[in-house]
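Below is a structure I'd like to ask you about.
With one protein chain withheld, the remaining protein chains of the complex are depicted in position.
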Amino acid sequence: MTPALETIGLQKRFGGLTATDNVSFRLEKGARHALIGPNGAGKTTFINLLTGVIPPTSGRILLEGADITRLCPELRVQRGLARTFQINQLFPAMTPLETLGLAVSERKGSGRDWWRVFGSDREIVDEVVGIAQRFRLADVLDERTSNLPYGKQRLLEIAVAFACEPRVLLLDEPAAGVPEAERHELLATVAALPRDVSVLLIEHDMDLVFSFAERISVLVNGGLFTEGTVDEIAADPRVRAVYLGESVDE
Amino acid sequence: MQDKPFMSSLTTDEVATSLRRKGRWGLGEVLFWLAAAATLFFLPERHLILNEIAIIGLFAVSLDLILGYAGIVSLGHAAFFGVGAYVAGIFAKEMTGDPLTGLAVAGVAAALLGFATSFLVLRGADLTRLMVTLGVALVAGEIANQASWLTGGADGLQGIMMGPLLGMFEFDIFGTTAYAYSLVVLFVLFVVARRIVHSPFGLSLRSIRDNSLRARAVGIPVNRRLVAIYTISAAYAGIAGGLLAQTTQFVSLDVLAFHRSADVLLVLVIGGVGYLYGGLIGAVIFKVLQDILSSMTPQYWQFWIGLILVVLVLAGRERLTERARFLAGRLFGRSAGAPRTAPAREGRP
Amino acid sequence: MLRRTFVGIVSAAALTLGLGGAVSAQETMKVGLILPMTGPFASTGRQIEAAAKLYMQQNGDTVAGKKIQLIVKDDTGVADVTKRLAQELIVNDKVGVIAGFGLTPLALATAPLATQAKVPAVVMAAATSTITEASPFIVRTSGTLPQNAMPMAEWASQNGIKKVVTLVSDYGPGIDAEKAFSGAFTKAGGQVENLRVPLQNPDFSPFLQKVADAKPDALFVFVPSGVGAQFMKQFVERGLDKGGIKLIATGDVTDDDILNGMGDVALGTITTHYYSAAHDSPENKAFVDAFKKANNGMRPNFMAVGGYDGMHLIYEGLKKTNGAGGQALVDAMKGMSWTSPRGPITIDPQTRDIIQNVYVRKVERVNGELYNVEFATIEDVKDPVKAAKSN
Partner (left out) sequence: MLTILFDGVAYGMLLFVLACGLAVTLGLMNFVNLAHGAFAMAGGYITAVLMNRYGVPFLLTLPLAFIGPALLGLVLERTLYVQLYARSHLDQVLFSIGLVFMAVAAIDYTMGSQQQLIQLPGWLQGRVDVLGVQVGLYRSFIIGVCGVLVIALQLILTRTRFGSRLRAAVDDPRVARGLGINVSAIFATTFAVGSGLAGLGGALGAEILGLDPTFPLKFMIYFLIVVTVGGTTSITGPFLASLLLGIADVAGKYYLPDFGAFIIYTLMIVVLVLRPQGLFAHGR
């Protein structure tokens, strides 16, 4: 079966520094896959390569079998590769309603539409309300995003990515910075993502990784260190060494 | 903000209404335009300056489209204004004196230039954009200066004869036809601009302005959108320039000068960026102020304009604009303001 | 229907305005003086404003039973502003005369208005020949560039100069000067090479280098007043004066307003022009003294005399028409002659342009200050361009 997302020998060098070192990685369809690694392992660079923010030095990226290595970021999104950001990247002056509406209209191709008043398309509005309910944002739809509690903003971050109707969703530390009280809501929505979306979770928080993921890849010094099921990784002493060493350093 | 059951949230109908409401005309807006129309009849002796205000207002609206909505700073917007003015003038001289045709040609010419130069402002930070736009305007000014066989060079383009508007209304010395013409053009283009900024396209521009990284991440083709709005804005500026050329029946190199670009920026900033009416309000304030100050002290009005600018920035332009938008939001209904908290809406069945 | 309403409104407005004008016309005659008071040409505005005010102070503000009211407006040297101000002055303030016009484009932009509104326009500074042809209501009290440049060409060819390079600012008056000089000088058997400098130009040195390379007998220059000083310094700095290149120019370069500040570099420059503050006549002495006294020691230049004579023309014209304006006033102005501080002048009845003496002058030190000292006079010079046309 064609994997949802695949990289072949992906490499990125910044001057003399190799940030991503010959990574060949497969994300199966419908997967719940986590990518872990100590700080500075190159997780962010890897995500930026996948989403097209930076071009790779060499190697290829395939989305459902199609080569997207040279595609610009927005086209990758249109092909079904969406992401969330480790640090919220939202539109502070807009409401969640507008933010989600934006993503939905863009996907439906009406983003070019400059004559129709935003919101006059019922189909879009229906969808926005649906997404808002799924991500528990329905009661704050008309608030200014910058006024939302952090947990809600985090939810919105995921909801926007979801609104792009991705085949592959990259979650970059979705729970980072969320206070304990709001955490539960967030984890529940992440767990409830539909199974036809393949999810790659980049995470630091081991509890979250172990509760969510079915497979785990470990990235160390830019290269794939190992990969396996949750149990295999949990039992792998080398991973513990890498990780614990790092944790002590922190 | 506790977790509430879904029941308390908005229904699809309400959401749609809430979204559309932003695009609806408020009472204040209607009054604003009625007042503008009334000046046609009640202020006959001010039509000349009102005509200039309408033109500068349109020019400022065009800048607001790129600065206020798409976040593109420009120190050379006069390039499009000037090209529009020259094209309209030369067209009237060489082809036909029909104002509307000439205006359309001016808009198209400016749009072409805008499209061509938009690729220069896609990349780079604010400073690069400021310099590039400035450079484009300088080059345009230099070309107009050198091509004196076409433009009249430093002497200005003389001998523009305009035909009657719609074949009926001659341009009169009181500037009444001119003002009515400019005002109607301004109104029509304003309605279009208003439509644009409230459309999904307009929303995507705001998203690019606020966070282009995220805008890309929801699949918005950022560059194409910027090119589109830059071209539209250039067309608007070109039409404003065309109006100036047609109603004054004269074009000089001054239409491309640096101070034109600086003035329009000033106008927009005085009125407030990012809600369209800022350009119009700013144009009124700027021109009236200039008129009063320069009749008080012809030599030194610049000083006061400078002072106002400095104070405005020090006092926190953004904050003032926010207030202006808020007030405008009140006055003009919900259309103008930045998104605000909606009234509490609990207990819906 | 719409059209009729519209026309009705317009004519109603016109009627009210017109009536308003008639009422006020009985007591006051408003003169709209539009000048560049700020911007690069502000000194022109200052000189003319000061001169016009001086004239009114000396001659009272009542003529033919009318009170003269001067309204000064700043057009910043921008043509569409000039036009708008003129239009406002005519429509709102109901001025009987518009005057001023520091630069050619400013005058040309306003010309159609003067025709349309039948308001006399007195040009006090702008010097391109064609201006008076742009409207039958334009009368000029300054002068034209060919008027100054052609005598220079004649003087040069009579004084052993064979090869000249011309250097002019690239705009209407500059091109006028270049054409007039080159035409007259080649006709007299001389050899000319033309150079044009952009109007906005901070540095003359490359152009002067070209001049040096061409090795002419003389360099003929026209630059707008104000830029002259800078030019002069670079001319000397480049050693062109010592290289045997004579500097000849129209009087704009050795403008009285700034001449003294140029220092010794200006010494010996030969110019032709219609006015020098050192002109030796009782009228001029009185004028210069009064002007200096009223303006903190500022020396009047040819702009000031244009403004002064312009006011004189308006006053005398009104006396003749007994206070009537419009076409009657223009007709009254035609053919008028008087002795101005610059010497005897006449308004040409055919062209409404000025006929005046042009003097050949040399920059010399007089009582410690630099002046253009006149040493030859060419009498009653008409604008040569229009004179050539009518022949």
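The first chain written gets the first letter, and so on, giving A, B and C; residue counts start at 1 in each chain.
As a convention for this text, a residue touches a chain if its C-beta (ideal position, glycine included) is under 8 Å from a C-beta of that chain, and two chains touch if they have at least 3 such contacts.
Note that the structure is predicted; figures quoted are calculated from it, not measured.
Engineer: Since one chain is left out of the picture, which of the remaining chains does it touch in the full complex?
Structural biologist: Taking every chain of the complex into account, the missing one touches B, C.
Engineer: Write down which of B:Leu134, B:Met162, B:Ala240 or B:Val255 is the residue touching the left-out chain.
Structural biologist: Of the listed residues, the one touching the omitted chain is B:Leu134.
Engineer: Of C:Arg46, C:Lys94, C:Lys179 or C:Arg342, which one is in contact with the hidden chain?
Structural biologist: C:Arg46
Engineer: One chain isn't shown here. Among C:Glu237, C:Asp289 or C:Glu379, which residue touches it?
Structural biologist: C:Glu237
Engineer: Tell me where the left-out chain touches subunit B, residue by residue.
Structural biologist: Interface residues of subunit B facing the absent chain: 67, 73, 75, 120, 123-128, 130-132, 134-136, 138-139, 142-143, 146, 258-259, 262, 265-266, 269, 299-303, 305-310, 312-314, 317-318.
Engineer: In the complete complex, the non-displayed chain touches which residues of subunit C?
Structural biologist: 38-40, 42-43, 46, 195-198, 200-203, 205-207, 209-210, 212, 226-227, 229-230, 233-234, 236-239, 242, 257-258, 261-263
Criterion: only the chains that are shown with their structure count from here on.
Engineer: Would you kindly tell me how far, in whole Å, the mean C-alpha position of subunit C lies from that of subunit A?
Structural biologist: Taking the average C-alpha coordinate of subunit A and of subunit C, the gap between them is 74 Å.
Engineer: State the interface residues of subunit A toward subunit B in the complex, per the touch definition above.
Structural biologist: 51, 53, 72-75, 77-78, 82-83, 85, 89-95, 97-99, 101-103, 105-107, 110-120, 122, 125-126, 128-129, 132-133, 136, 138-144, 147-149, 152, 160-161, 163-164, 185
Engineer: Can you check the complex and tell me which residues of subunit C touch subunit B?
Structural biologist: Residue list for subunit C touching subunit B: 3, 6, 9-10, 13-14, 16-17, 37-38, 42, 72-74, 78-80, 83-84, 87-88, 90-92, 104-105, 108-109, 112-113, 116-117, 128, 134, 170-172, 198-199.
Engineer: Which subunit B residues qualify as touching subunit A in the complex?
Structural biologist: On the subunit B side, the touching residues are 1, 3-4, 6, 8-12, 15-16, 18-20, 22-23, 195-196, 198-204, 206-207, 210-211, 213-214, 216-222, 225, 228, 338-342, 345.
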